[in-house]
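What follows is a short report on a single structure.
With one protein chain withheld, the remaining protein chains of the complex are depicted in position.
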Amino acid sequence: MAGGYAEDYTLAEMMCVAAAREFPQEGVALVGMGLPVLSGTLAKLLHAPEIAFCTEVGAFDWQPPAEGARAPIGISDLILNPGSAMVSDMVDALGSLLMGGNVTFGVLQAAQVDRLGNLNTIALGDYRNPERRLGGTGGNTEIACLAARVLTIMPQEQRRFVERVDFNTSPGYVDGPGGRRRHGLRPQGPNRVVSTMGIYGFDTADGGESGSCELVLEAVFPHLSPDVVQAETRWNLRVADTVREIEPPTVEEIDLLRRLDPYGFYLRPGRY
Amino acid sequence: MAGGYAEDYTLAEMMCVAAAREFPQEGVALVGMGLPVLSGTLAKLLHAPEIAFCTEVGAFDWQPPAEGARAPIGISDLILNPGSAMVSDMVDALGSLLMGGNVTFGVLQAAQVDRLGNLNTIALGDYRNPERRLGGTGGNTEIACLAARVLTIMPQEQRRFVERVDFNTSPGYVDGPGGRRRHGLRPQGPNRVVSTMGIYGFDTADGGESGSCELVLEAVFPHLSPDVVQAETRWNLRVADTVREIEPPTVEEIDLLRRLDPYGFYLRPGRY
Amino acid sequence: MAMSKLMSVHDAVERFVGDGDVIYAGYTSVAYGLCYEIIRQRKRRLDIVGASVGGQATLFFLAGCADRTRTGYIGGALRPGAVTRAMAEGRLRYEDYSNQAIALMLMAGALGIPFIPTRSFLGTDYLRPEYQDHPGGFLGQQKWAQMDSPFDGQPVVLLPALRPDVAVLHAQRADEEGNIQMWGHLGDARWAFWAARKVIVSVEEVVPASVIRSDPSRTVVPGFRVSAVVHLPFGAHPTSIAGYYDYDYGFSASVMRNAGRSQEDYEAFAAEWIDGVADHAAYIEHYREVFGQDALDGLAASSGTTPQDGVRYGYAPIRRFQ
Partner (left out) sequence: MAMSKLMSVHDAVERFVGDGDVIYAGYTSVAYGLCYEIIRQRKRRLDIVGASVGGQATLFFLAGCADRTRTGYIGGALRPGAVTRAMAEGRLRYEDYSNQAIALMLMAGALGIPFIPTRSFLGTDYLRPEYQDHPGGFLGQQKWAQMDSPFDGQPVVLLPALRPDVAVLHAQRADEEGNIQMWGHLGDARWAFWAARKVIVSVEEVVPASVIRSDPSRTVVPGFRVSAVVHLPFGAHPTSIAGYYDYDYGFSASVMRNAGRSQEDYEAFAAEWIDGVADHAAYIEHYREVFGQDALDGLAASSGTTPQDGVRYGYAPIRRFQ
């Protein structure tokens, strides 16, 4: 491992690095805006060069440029044009690609995640009279409904890791075992959540039919313990029998991650 | 009128010339394969230069080349590419264009037409055990259902002009006044039929809601009388109070028509 | 040659945008030049629709031009403060869909079908009856419906077709007849061109018809569906358009972003950048004065590639065969 481990990095940076490492070596990723595209660009350059990186407005199999690469900013960043195998439109991307069953790996972020992996992207509090109204779900709902697997990237905070999302915009395992099937959704998984403190799997071996379908803490970031993670979680966390400590980020990972965010859109200090 | 009237021409040629003259000066024509594209190419070059000539596989607003023009042969003739304002696909053409309500003038041919303007493109005799099976409806059904007006080009023969089509693949006025509305179709008209003997309108002023909705012979070709037309029609024809005699084809029309069919695909002797 | 559809930004908006219209106002390359003009002309009671509606929608709301929206996302360049207050106070009515839903609804509108099914939304709270009739909404039971497929018995959500009164778009180029060519990300524009009753397009370049007709596979909508073509260089600023200029992150962050903080901030922005300039050419000229020609030049989409195309069309000349 060239350059050794980085010594100076934030938990948000560790989150993005850990998320990038979660990208599989093959298949088709539909990568949502925000931290997903940042992590996805890092993954494409370092960990998963063969994965087809696609976006919801119509970039298919994007290869970041060899020089001067940066993460796309916003859904239609021009950097997504040259280097893509195909550039077309949203009905191709969210329709033929996603609805057609071609997305093996969806990558999302949201305002809240709950015990069963459901996400909320629309409003905090009662939807009809919210404490805080958010921008909206964008393509989050359909990726959660229709991707074969989902990785969620989400800072570990009590206000985000809640027992039940205030509004389920994006189904994980809905209301528990069999929930996806009962609502007409296909099985999904193995799903993952990467936070600023650790990595979670889910307690189901068959995409939501059996098991408790709850988040399970499988790994923690260097120097953190499951207790610290629990303190930033609103429910009584399931923890794996053996909790791995995640390999620290390398100098290469952190250097590249920072170069991919030259304007500080994603990881400017204080954002997460 | 340069060149005067042609003296040597067939009734099939007169039919194509008469059909070409029926093309309106503006709007969007969706022109079916066969005699419609031949007549449409003639119309585009001589009578209706401003009409947008479109085909069902995705040529939009085709302008025939200034030199060496010929009628397209088959639905995807390469001659339809250069000179078109847009070339795309069948969902754009039969979907967005036609279903979306943009076609002001549909041009069809068929094996049978009946008293109410319904067409048959699929089978003679009982559909379930036909005397003669035809190729199929192609885009005929949807143009008949969805275009704002329809022009049908059809040789005048007893086996084609029938009281009731053996199978209604392509609705005209279905079962009479109000028929289109009762079946969920929009009003349509003024519709026209051009045969090898004359030109018909329909007895309805409001697109099929009132009137008998039957074909009405409005004009006959030079030297023909309504009696001759009746003899090639299986029902008791309605005839307009005054039946026009159609202006004979000009030398220019016939010469160009023949140049547009250099291989005799459409009008080789004996075909109609 | 059909009649020219070229006209000024003023005339295009005056003739084809009416009070109360449902407006599709873009997603990827937003027709800001046309949107600013809609604000200048004080159009009222607009319903802003699109897969996502960005900064232009926020400007419409704050300008008092729009009081409804149907979208998957409200956001983009401007801070959300003033808009979310308007939603809470009932001054802005809204129906939340998703990017996919709106794109499909525009497709259904284009195709002239009354609805289109999706297997998205199943398992979400969106479908709960108490939310379908939410107090901020305006569609009620017309928002969507549910049924089981008659073919496989599986549940689907039926999304109603969406046919905007006007689509306002920005494209790379057009000819005078209104044949529009675009490349790069199309977002939901391809179907909006066909779904809308009227289409207004601003373009970076007006080219001869022969250029369009030499490469008809690049055309995204034929001219007969287009009501007006406006020649408007930098018409998508501060958003981007492939082949011409990139997103203006600087302007967006330093100037536009704060316009969404409060009504007062909006008024200050509008006084300088919308009502304070006569049209989009004057807006760009003002940009030059404030930031310099270098800032504008720096937006040029200069990295990346030019097509190595070798694309040909053509057909065989008339010939003999046996």
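By letter and in written order, the chains are A, B and C; residue numbering begins at 1 in each of them.
Basically, contacts are C-beta pairs under 8 Å (C-beta built on N, C-alpha and C of every residue); 3 or more make two chains touch, one makes a residue touch a chain.
On a predicted model such as this, the values are computed, not experimentally measured, just so you know.
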> Where does the absent chain make contact, in terms of the chains shown?
Replying inline: A, B, C
> Which residue, A:S88, A:N140 or A:T233, contacts the hidden chain when the whole complex is considered?
Replying inline: A:S88
> Among C:M3, C:A268, C:A282 or C:A300, which residue is in touch with the absent chain?
Replying inline: C:A300
>> Out of B:L11, B:I73 or B:V228, which residue would touch the omitted chain in the full complex?
In response: B:I73
> Touching the left-out chain: which of B:T41, B:S88 or B:T152?
Replying inline: B:S88
>> Suppose we count only contacts with the excluded chain; which residues of chain B make the list?
In response: 56-59, 65, 68, 73-83, 87-91, 94-95, 98-99, 122, 127-130, 132-133, 135-142, 145-146, 167-171, 174, 179-180, 183-185, 263, 265
> What residue numbers in chain C mark contact with the hidden partner chain?
Replying inline: 104, 111-119, 142, 145, 147, 149-152, 154, 156, 158, 160-161, 172, 183-184, 210-211, 213-215, 217-218, 240, 242-246, 248-250, 253-254, 298-317, 319, 321-322
>> Counting contacts across the full complex, list the positions on chain A that touch the omitted chain.
In response: 28, 50, 52, 54, 59-61, 63, 68, 70, 77-79, 81-88, 91-92, 95-97, 99-102, 146, 262-263
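Here is the rule we go by: only the chains that are shown with their structure count from here on.
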> Which chain lies at the heart of the structure, taking centres as C-alpha averages?
Replying inline: C
>> With centres defined as the mean C-alpha position, give me the chain A-chain B separation in Å.
In response: 57
> What is the distance, in whole Å, between the centres of chain A and chain C, each centre taken as the mean of its C-alpha atoms?
Replying inline: 28
>> On a C-alpha centroid basis, what's the spacing between chain B and chain C, in Å?
In response: 39
> What residues in chain C touch two or more of the other chains?
Replying inline: 191
> Hey, what residues on chain B touch two or more of the other chains?
Replying inline: none
